[in-house]
Each structure stands twice: as C-alpha cells, then as structure tokens.
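Before anything else, here's the structure in question.
Missing here: one protein chain of the complex. Every other protein chain is in place.
For clarity, chains are labelled A and B in written order, and residue numbers in each chain start from 1.
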Amino acid sequence: MPAYLHPTTLAEAFESLGEGTETRYLAGGTDLIVQLRDGFIAPDALMDVKALPELQGIKTTEEALEIGAAASCGQLLASEHVGYGCTVLKQAASTLANSLLRNRATLIGNLCNASPGADMAPASLVLQGVLTTVSPGGGRTIELRDFFTGVKKHVLEPNELVTKISFPLTKGRGIYLKKRRIHGHDLAQVGVAGFHDTDGSFRLALGAVATTPLLLDDFGRLSTTELASQREEIVAEAVGAAKPISDIRASKEYRLAMVRLFTERIVDAFANETEVQR
Amino acid sequence: MSEYHADSQEFRYIGKPVKRNDGPEKVSGTAQYAGDIVLSGMLHARLLTSPYAHARILSIDTCAAEALPGVRAVITGEHGSVKVGIYMQDKSVIATDTVRYQGEIVAAVAADTVEIAREAVSLIKVDYEPLEVLNDVRKAVEPDAMLLHPHLGTYAHSVGVFFPEPGSNIANHTRIRRGNLEEGFKQADLILENSFEQNQVLHVPLETHVTLVQWGVDDQIKIWSSGQSPFSVRDLFSIAFGIPRANIEVNIPFVGGGFGGKAGIHLEPLVALLSKAAGGRPVKLEPTREEECQTLPCRQGQVARIKTGCTRDGKIVAEQVEILWDAGAYADYGVNIGRASATSACGPYHIPNICVDAKTVYTNHLYGTAYRGFGHPEVFFAVERQRDLMARELGMDPTEFRLKNLLYPGDETITGELITENTGSPDKCLKRAIELIDAQTPYTEAEKEQMAATGKLRGKAAAVLQKAPAMPTWSASSALVQMNEDGSVRISVSGVDYGQGTYTILRQIAAERLKMPIEDVYINKSVITPLSPYDWQTVASRMTSICGMAVMEACDDLIKQIREIGAIALRAAAHEVEFDNAEVYVRQNPQYRIAFGKIAMGYIYENGNAVGGPLIGRGKAIAQGLSNLDEHTGQGKAALDWTYGAHAVEIEVELATGDIEVLQMATVIDAGRVMNEQLLHGQIVGGALQGLGCTFSEVLLHDDQGRLLTRNFTDYKIPTFKDMPRKMYTDVVETPQLDGPYGARGAGEHPLISVTSTVANALANATGLEFYDLPLSAWRVWTKLQEQQQKQQEVQE
Partner (left out) sequence: MTTKSLHLTVNGEVYDAFVSENATLLTFLRDVLGLTGTKEGCGAGECGACTVILNGLPVNSCMVLALECEGAEVRTIESEYQNGELSNLQQAFIEYNAFQCGFCTPGMIMSARALLEANPHPSRDDIREAMEGNLCRCTGYDSIIAAIESVGVSAS
C-alpha cells in the first residue's frame, strides 16, 4: 500500500521523496486511483500535490494563460480567464469523462497520463501549450509538442513535476470535435482540434489515432479564402498523419474517416466563419 | 390517455395513482442492501478467476495464501466440486479440473479485511494447461466439435422438460412441429431465408451480486443475498448440500437491480463454503464491477436462421426457425431460455406449418442466464426483422403484412394454444404505436429534400412483441394477509420488489379487495424464508399476475374470517355481514359498525369473554393448466398468459458518421388492466431505454482466445442521461386477462422486446441498409454505408 504524502511546499515535497522508491504525483487522481485499484501500478508513495502553491489556479499574465497542475477541468470550465482562442480548452474539457469526474480530473493530469486519446491533448497542442516543471535538481519548460513519446509515455524524468501549462494569449478561434460511442461519458474514438489564429496560422491536432496525440502545424499562414482553397490538401495531410489501429472502440477505417470528416468540418467553419457542424 | 383504456371508475385503488411505498428509505439512503449489512466477526471474500477461456487446471498452490496473517479460509475446486443448478446442473461451485470461461472462479479467500483477502488471492499459484477454445456457437454444433461437457449425459435436469443431446455440445434441444412444413413451402409463392446474429450482453444491475453467508453450527445456514429468488436459493442450496430446507434461512434485503441476472442461485454456495471453511464466521463477498461483468452470468448470444414461405397476397404459410443459443460455458438457466424461445419463435403470428429447433449450445464464452425478456428480445430481433424483409420482398406495407398474419381470436399458437377474445391484442398495440408517432405517414418531398441536403436521413418503423411467463408448470406463489391489532393489515409475500413496484401493486390489490384505506395496508419489504410464505421466484413478469392472485385469495380468506367473527360480534348471520372502511356492519343496519381493530385479535364482550383470535388470511396461486411440451412436436400449454405490445420509432441517421438519433419512440403494451399507470410507465420507459442500449452500444466482445474485451463500464456502455430518445410516448391497450387480478397481466419485461428490430427496420427504411446483427453502433452503420456506396458505384460503372 502506498504511503500518502501531502506536502505544502516544494521543498517539503522534494525532501520527502524517498531514495530508490517510486513516488507517484496525485492531482485529480481519476486515472491514478483506478490504476492503483486495478494493480497496474504499485508505487511506494502517492504524493498529493494539490496543496503546493506553485500548482494553483488559472490566471492570465500579459502573454499567457496559465493553468496550474492542481486546477480541475471543472475549474477550467468555470474560469473567466479561459476565453477567446483558449475556449477550445473548454470545448475539450466539456467532453472529458463526465461532470463528476471533471470536478477532480485536471488538465495537466490528463496530459501526464499520456493516453493517445487524452481529450485535453489536441486542444492543448493547437494552443501551443508549454509545460513548466520542477524537480529536485531544478526545473525546465517543455513544449507540449515535444512531450509525448508513446502510449502512456512522456519525456518527464522520474520525480519531475509539472507545475503548470502556459498557452500564449490569442484571439484566434479553436474547435474541438470528438467522436464517441454514446452521447454520454466515453473515451474518444477520435478527437480533432483545429486552431486558426488571428495572424492566419493554422494548426490541427489529432487524438486517438496514433501512439501519441499528433500536432500538425506546418500549414503556415492561411487566410479564410486560402483555407477554403487548400481544404483538400489540409484534409489529406491530416488523414496521412493519422496512423490509427482497429480495436473494440472503432476500426482503423472509421477513425480515418472521422479524422477526414472532422478536419473538413473544422476547415469549413474557419473558412466560412460559421458555426462548426457537430 | 386514450380510448383504449377500459373504464376503471368502479375501483378505489386499482388503476389509481398510488405512490410506491419504498420511497422514503430509498431516497434517504437508509434502505439496506446486502452490502450495507455488517455482522460481528464478519470476514471479507475475494476471488481468483481464470485468465483462460478454456484450460485444464494442473495444480493449485494455496500455501502462501493460507500462511498470510488474517486469512481465515482458502478454498478451491477440491472443496467446491458440488454441482448446483436450477434446470441443468452442469456447474460446480468452483471450477474443478477444467475452466470453461475466462473469469470462472478457481479459488476464493476469506480474510479479516478485503485488502488481506486480495493479497492472499495474489499469492495463489495455479498451473494451467491452456486448451483449444470453442468460441463460435456454429462451430460448437458441428459433428466433430470438441466436447465442452463430455459428461452431459450424467447431469441432473428436469426430465421430460429439457432434452440434452449427450455426445454433443447441445444442452437442450426443443422442437416444435405443426402442420406439414414441406407442403407449406410448396404453397408459398415466395420463400425468404435469413440468418441473424446477436452477441451476448450484460444485465448491469448497479448493485453487484453481493452475498453474505454464515454456515453456523449444526449446519444452520444464514444467507443474505442480492437476489431475486429466496426460495429457489433455499431449494437449490438444500439439494446441492443435502441440508434440510428448514436449516437454511435466506434473507433478501433491498436489491439494487436484477433484470433476471439475480434469478436462481449464484454466489451463495461459494460464500457458504468459505464460511464453513472459516469455522462458521460470516463471510461477505462484494463482487467488483469487473467480476460482475466477467464472472457473473450474462444474456446469451444467439444465431437464428429463419426461412419463411408466403403467398403472393402476403399470407405466411410456412416457417422454419433454427435458433442456436450461445449459452457460454454453462447452460443451467440457458436450457429454459432455449425452451421458452422456441414457443415464441414465430412471434404472435398465425402460421399453419411450422418447424422450430431451439438448441442451447455450450461454448467457452461467459455463461448466460435469465435476462429481462428471457430470450424474446433476441428472438424478436430475428422475427421482426424477417417480417419487414419479407414485406419488402412482397412489395407490401410491413404493417399491412403484420396485420394480415397476426394471431386473432380463434387462431392457434405454434404450440397449439387457442387464442380467445381475452388473450390480448397485438394488432391494437401496433396500430396505436404507429398512431402515436405518425409512423405510417410518408415523408413529404420537402422533408426528403431537407434530408438529402443535411445528410441526415430519417426513417420510421414499427414492430410487435409478445411474451408469456416462462416457468415450470408448477410454479406457485403464496401470500399472507395478517390483521394488526389496530385493524390495519400486513401482507407477506416472497416476491422481491427490486424496483418494479410489485409491493405497491399488491397493496393496491389488497386495499381494493378488503375495501379499506390503502394507508392501512402494509407489506413486508424484505423476505426471510423461515417467516415469509413460499414463492417460486421473482421472474417472468409473474408477480402482479400470480402473486397478485395469491394476495387476492388471502384477502378473500381474511374476509371470510372477518365475516365469521363479525357475525358473532354483530349477532347476525355471516352472510348478512358487510364490511367497508375497515369496519364490519350488518347489511340492513349500516349505521352500527364495529372497527376491524375490535375483531383483529378476537372480539371481547363487555364482561371480558373473548371469541375468535388473530385474523390471518392465507392465499395461494399456481400457474394453472400449464403442461410440459411434447418432446417431438412441442405441442402443449406453454403460456399462462400472453402479453402483447408494439413499438414504433422514428430515427435520424447521419450519413457522415453513422450516428443514429432516436427522434421519437412509442411503446404500447396490452397490460390487460393498468394497475398503476405511473409504475407501468416507469417499466416501459426503463425497458425501452435498456432495449436501446442493446440496439446501439451494449455488446460483449471476446478476442479469438475467448477473453472478454468489454470488462467494465469503460467499454461496456449503457445509456446515460444523454442517450435518451428525444421523445418517448407510452400507452396501453387493456384486454382484460380472465385469470389475472382485475384483468391484469405482467408487463415488466416486455418493453425491452423488439426494440432492436424496430430500430433496425427504421434504419433500413431510412437508408436501405439491412442489418442482420447488432449493435447498430455508428461505426458499424458507417462501415455498411461505405459498402453500400461502393456497390452503388460498381453498379453505375
């Protein structure tokens, strides 16, 4: 049975990390507690990081929207700071699990779980999120695009702790579309996020169609007219990038078709400046 | 509601909006379920289950588990080899030499805490020799198929009711023969043959099969169980262990959902053996959701082949049906589902020449058991799809085709039962369901244009359903109605009300019969076998009808006693004594009344003399007139009563995604007599949504090694608040059942039947896609749409 640690300062947190023992950071816990229950993980300690000051809150600075690692998806959905272009985060969060779990689940926990279908990943990728971490030896920033390395794998070192994610402030427009088996709580069969910035830059991100969430951002700057005229190329790039598998949730072909469809819908909505078809 | 309601003005409580009586405890969280019970000295159990779908158990080493501090008992197949079952005793309490499904119990531990028990389970070492897996019911019936139960011929079963075929994987083969099939097909202008396939599905009660047992000194057994069948548990436990029934006390507290999955006997013998091994300490087992999905039984899978012959004018003249039931590893309950499904295999239609073969077949899948509808939701997917497919071949409107072939008074069912004016009216149900959503009106050109423009195609369809209670010919209920000192009464039955509203209906019946305020009519809300009167099982939608009749008889018995003691107290002849409002009086002198309270425990004269004694009414009811079906022809009386019904739906299919939205749905049931509209509405809406779950998302999937892939709610998706139809209409037809209480018949299971076929028919009408299997998930619909498009392109080229 793992020990429960509940530090209130980072110093205390790092002091209590045991030599040669495995400690897992506990934020929302909605993935971690299930994994513990099912015996998939058996760490020596769980460190509840929700009281650490560095992980708190959702705020906007002059350049960025910052979401702390302790902030739940429910807080994100209610936050006035998450506005303009960043509302795509709200679209994604509103599809994550169900309203009860969203009161515990955190955006950063969802990312750190590194599931290929993580609902918050595509939206966070198109918004060019940057993670800030701390570890006993210091800390660093990691661009989210460099974060995922495989199914349930990421670049964090053991004991490295993500404190927040920052999104450059933008007034662009983002859309997240998710396909699931039922209308209610379900994992994504496919998730597609799109973003069209005020400077014309256009980005797409795909979930549940490869071993990691995928970011496609080499489209350059596109006007709405160019988006319309390059629709087929964009769609082809998205479909080409997706490498889905067939499993009990959907076939490879269906996932590819949904990537195509959602990309089309997103491009159309940006090009025509209309509501996206859901 | 509609003109289909019979006038019920003459009743005080029948058909009246009486609230259920288990409300306060359920809404306050004080209702006690099995898992809420804590006994002193209680131990906690955990299970070790097989990771293989088929394997030989070479050895089990429990030493390390037993050595763990806090472990009080570890048992394996060595201790649990006794076979327990209701219809076909083919399953031992714990797997002995062979495991036949993934999730089968191999060992169990009782320990001081759940954590210790869990750790002990992880210390048990089992050596398996994996065996070839039989995971297709069609392969299982091939002549050279591997035998999963080589000793089938030795299994105890109800002889003359079930017909196992030793030397095969067929645990039961029910045959129905009527007319001359060959001649029938000769008369046909059109013959259509189709195969339909459905995977297994899960019941998903929110409360798992929680079980608590104490095997006390002198073999005194106490069981608390989340079950539907207190007396069947007692009966089957007694038979298996040779312990007198009087030694076995079965307690059924509040039950968190059953849907058939808690009928018969389940974990009680296992937990009892753990308790015995732990020196008689009480042991509680609370299965996890994963165990509920993988270890506890499911609804069977089905492959059905139907060949139908029709004349050009749309009269069905012959039908051949072969049903292969995927019983999974064990067929204890499955054999009876096979039998019941055969009796309904052609639906509520009059067909002169019939050949039905229903086979319950072993595979290495999770084993099946009773599930709301008892084989009918599966059969009616096939039958009601086949009716639409046939109508299309004939170029006839499917409703007209159905109406032409439905059973009407004077017709006989496929087992030779005469349909009378009182049997019920599938035709009226069908017409009403269609009317409720305007299902016959074709779409206008403008609507069609809009559909084409949006890529969202709409379609409507309707289908009928039927079911009779499927139960042994001797299944019976009894009831006690005892008067309390204050003149109120208390009903005791052993039917379990796990939400369907049985206890409320029984109170309504008693209050009506006794002409007393319903507030003064109580009912025991839990069942304890030594104290509660016998009832076979809470299954088959038989509570309102059979238990209801027992309560009526108990009330009549009580009335007789009220009259007797009333006559003494009133100094009148018994036939002159009337009663009302919990008072007795002489008919010709209604002003002078004696309250029930004055006669409840005996009448006391002014000088202290007393006569009479406590008033206790006793009633019973048995399924009257049922007979075993002939082994070769299946002819006989299979049904106590038939409840008919119909659904109509309108759906919208998004071509781009394959998503189906249910725009509106109407369900109409011929309930005979509506006892309580709100409760019936609750049964219909709940059943219909469960049916939509089976239509769109609920399916058990196995890999090629027979391992379950849909192990919990992550991948077994039942409908949520967001998955309801946009509009849901319910209505009833009332064709009174002559032998039902106030004309009522059962309606608990029926709303789930034919939902799948109705939606699949609507999908065909919307898109031209013909589905012969389930579920109609967006992904599968989209895939078929692509195939359709490809074919159309090929044709054009």
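As a working rule, contacts are C-beta pairs under 8 Å (C-beta built on N, C-alpha and C of every residue); 3 or more make two chains touch, one makes a residue touch a chain.
Computed from a predicted structure; not experimentally measured.
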| item | value |
| --- | --- |
| Chains still shown that are in contact with the chain withheld from the display | A, B |
| Among A:34, A:151 or A:236, the residue in touch with the chain that has been omitted | A:34 |
| Residue of B:87, B:101 or B:259 touching the missing chain in the full complex | B:259 |
| Residue in contact with the excluded chain [from B:627, B:678 or B:790] | B:678 |
| Touching residue (missing chain; options B:158, B:187, B:288 or B:484) | B:288 |
| Missing-partner contacts on subunit B, residue numbers | 19-20, 22-33, 35-36, 115, 204-207, 254-259, 286, 288-289, 498-501, 678-679, 681-682, 685-690, 712-714, 718-722, 724, 728 |
| Touching residues (missing chain, whole complex) on subunit A | 1-4, 6, 26, 29-30, 33-34, 36-37, 46, 48, 50, 74, 97-101, 103-104, 184-185 |
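Definition applied: only the chains that are shown with their structure count from here on.
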| item | value |
| --- | --- |
| Subunit A-facing residues of subunit B, complex | 115, 122, 656-658, 696-697, 701, 709-710, 714-715, 717, 719-723, 777-779, 782-783, 786 |
| Footprint of subunit B on subunit A - complex, ascending | 1, 39, 98, 179, 181-187, 189, 248-251, 253-254, 257-258, 261 |
